[in-house]
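One protein chain omitted, others in place.
Here is chain A:
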Amino acid sequence: MSEIIRTENLNLWYDKGKPTEVHSLKDVNINIEKGDYVSFFGPSGCGKTSILYAISGIDRFQEGKVFINNRDISGLTNQELAIFRQTGIGIVFQQFNLVPSLTVLKNVALPMLFVGISSEKADAEARKLIERLDILQYADHYPFELSGGQQQRVGIARALANDPPIIIADEPLGNLDSVNAKKVLNFLKELNEKDGRTVIMVTHEAWSLRDVKTIFHMKDGLVNDVQKVDNSTSADSISKHLNEQLSFMSSSNNKKEEHIEERISARVLANFLLRGYSMDEIMRFESFVNQRFENKINKKEFSKFVNMPFKDGGVGLWKKKTERVTQYLEEILEEKKNIEHIYKVLEENPEMSIFDEILSIRNWVLEGYTGKITPVQASALDQIISDRIRNFISADKVVELLDLSKNKFGVGLSFRASQVISEKLELLFNEDNLEINSENSEKKL
């Protein structure tokens, strides 16, 4: 393979010279081979998105060089940069960034019109792309009519307009449920392996690294490790690095991971269950929750790890608390299966009654609630659960409706009870399952 991207002593500051100055990239020197699938991996604020934008010519860096096919793009004029961005790079955004007033077809055709392709040709090419992404039936729909997963597929199709050799994906799974996230990962893999495109993904989630071949580990604006990943051991090596950071679980990740299980909101759950604990404890707890969700550890092991002293790699929860959170987690896993079933049913037939499933969820969210619920209130609660599952209402709206008086067709619970029930309900969804849910989770954190 030959080199397609190279950076030399790349430095990028935001607000340089101001009190708010941030040194986002520090002497970054990397090489990316043509046809590679790489990821910039690291925690929020490590500079991974900055490097993406520097490579794409979106952010102007102050020092250093970025070479694309041996040409330094720091010397390009604005016109040249515009053409480079429109034809050289396809960007998949976390927030999709679709134009709301254009149909799916026109969103995908738009980048082609920018470079002088006729609208007939652009429409024909766009149609091929959305067919490839399996969303042809939505060609004439507007973005707001689509689910998050469908919108992201439109985003990928649009990134492929003009047939660019480099695809850049900026946290592409951030707003997707696990099923759609897997689909997106499969598409990215296909774009790399089948099309031979160079794919660059920025992520903070280890499980999304499953197909990448090179990982640039970033921290505080520095690329501090470059890891070449052998496909057969990708899960091992990724886990190894994670465990190095978290210093635990070194023995449980030696088996090849066949596939990565769906995750629900481990972070929300960790914050929910460990309120008042330190960030280190919450993060470590979150990682164990992930392991449990992904079925890498069983209930007994989870219980053992969270009970183990922090200095020994555990979370250090007391025995009683350990029992409680373990039990709680197992209940969520059970209810999650219920939710998955509901989504499957709804996918097949959106009008299908999901009364039994909702009843089960209602009973679960009301566990521990000591007040009395009348049949009218139960019915209103069922409606709220149903609307939330169908993504008709946001988590905030759930709290509002639970709290709203019965006279106004709410459930009439106390604000505190409404909050607790809403939080519990949100735990059943994948962290990024629902777009509005995701935004809400951020607020909570």
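Remarks
Please note the rule applied: a contact is a pair of C-beta atoms (placed from the backbone, for glycine too) under 8 Å apart; a residue touches a chain by one contact, two chains touch by 3 or more; residues count from 1.
As a convention for this text, contacts and distances are computed from a predicted model.
Going by its UniProt record, the hidden chain of the complex is named "Response regulatory domain-containing protein" among "Response regulatory domain-containing protein", "Phenylalanine--tRNA ligase alpha subunit", "Metallophosphoesterase" or "Insulinase family protein".
Considering the full assembly, A:117 is the residue among A:51, A:66 or A:117 that touches the omitted chain. If you put the hidden chain back, the residue from A:42, A:64 or A:88 that touches it is A:88.
Considering the full assembly, A:4 is the residue among A:4, A:146 or A:297 that touches the omitted chain. Only one of A:80, A:334 or A:356 touches the chain withheld from this view, namely A:80. Listed here are the chain A residues that touch the chain not shown: 2, 4, 34, 68-71, 77, 79-80, 83-84, 87-88, 112, 115-118, 121, 125, 162-165.
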